[in-house]
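Take a look at chain A:
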Amino acid sequence: MIVPLPQLLAVSAGLFAIGLFGALTRKNAIGILMSIELILNSANLNLVAFNRIWGEPSGLGQVMALFVIGTAAGGAVVGLALILTIFRHRQTISADEIKLLKG
Partner candidate 1 sequence: MCLVVTVVGWLIMLYSIGYMGGDPRFSRFFAYLSLFFFAMLTLVLAGDLLLLYIGWEGVGLCSYLLISFWFEKPAAANAGKKAFLTTRVGDLGLLAGILLIAKRAGDLSLTNLAAKGAALGGWAPAAALLIFWGAAGKSAQFPLHVWLPDAMEGPTPVSALIHAATMVAAGVYLVARTLPLFLPNPNALLAVATIGGITSFFAATIACTQTDLKRILAYSTISQLGFMMMGLGAGSAFAGIFHLVTHAWFKALLFLGAGSVIHAVHHQDVTRMGGLWRSMPVTALTFTVAAIAMAGIPPLSGFWSKEEILRRLAGSGPPFLILGLSIAFLTAFYITRAVVLTFAGKPHVIPANAHPHESPLVMTIPLILLMLGAIGIGFIGTEFAGHRFQHFLGIETGAAHQEHGPAWIQLAAIGVAVGGIALAILRYGLGRQLAPARVRGSLSWAYRIVSNKYYIDELYDRLIIRPVLALARSAFSFDAGVIDGAVNETGNAGLALSRVKGWIDQRIVDGAVNAAAAAVGRTGAALRLIQTGLVQNYLLIAAAGTLTLFAVLRWLS
Partner candidate 2 sequence: MAFLARHLLSLIVFLPLAAGLAILFIPKERDRWIQAAANGATLLVLILTGWLALHFQPQAPGFQWEEAVPWIGPIHAWYHLGLDGISLPLVFLTALLSFLAAVASTTIPERRKEFFFLYLLLESGMLGTFLALDLFLFYIFWEVVLVPMYFLIGIWGGPRREYAAIKFFLYTLAGSVFMLLSILTCYLRSPAHSFSIPELIGKGLQLGPAAQWWVFLGFFLAFAIKVPIFPFHTWLPDAHVEAPAPISVLLAGVLLKMGGYGFLRISFPLLPHVAIGFSLIMGILGLINIVYGALVAMAQSDFKKLVAYSSVSHMGFVLLGLSALNLTGFNGAALEMFNHGMITGGMFLLVGILYDRTHTRELDAFGGLGAKIPVYGGLLSFFALASLGLPGLSGFVSEFLALLGCFPTHPAITIASASGLVVGAAYFLLMLQRILLGPLKPQWSGLPDAGRREIFTLVPLMIFILWIGLYPRCILALQTPALTNLLFRLGGNIGW
């Protein structure tokens, strides 16, 4: 059974929208991180879907998706480490209170 492209894109768009909403609204830094993971995954879905529909023989889309998963894992690790460090210093991970770079 082949799921047609529009559905796939719709799911992907939905994921993206949820992720963006979460990233913009969550106070918790970990929540923001998780939302970003959602955005990444929506991109992955698009990559895989387009590869499949256009029958790219090299499977470049899949390979890209795997890359994104890898980098996302790395990003999560770094992000969590940052959040941990911030928490150690400021006893909070609320994104509202972290504004060291305010001009």
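The candidates came about this way: all candidates are chains of the complex that A comes from, given by their letters.
Here is the rule we go by: a residue touches a chain if its C-beta (ideal position, glycine included) is under 8 Å from a C-beta of that chain, and two chains touch if they have at least 3 such contacts; residues count from 1.
Owing to the predicted nature of the structure, the values given are computational and were not obtained by experimental measurement.
Comparing candidates 1 or 2 against chain A, the one that touches it in this complex is 1. Listing the residues of chain A that touch candidate 1 in their complex gives 20, 23-25, 32, 95-96, 98-103.
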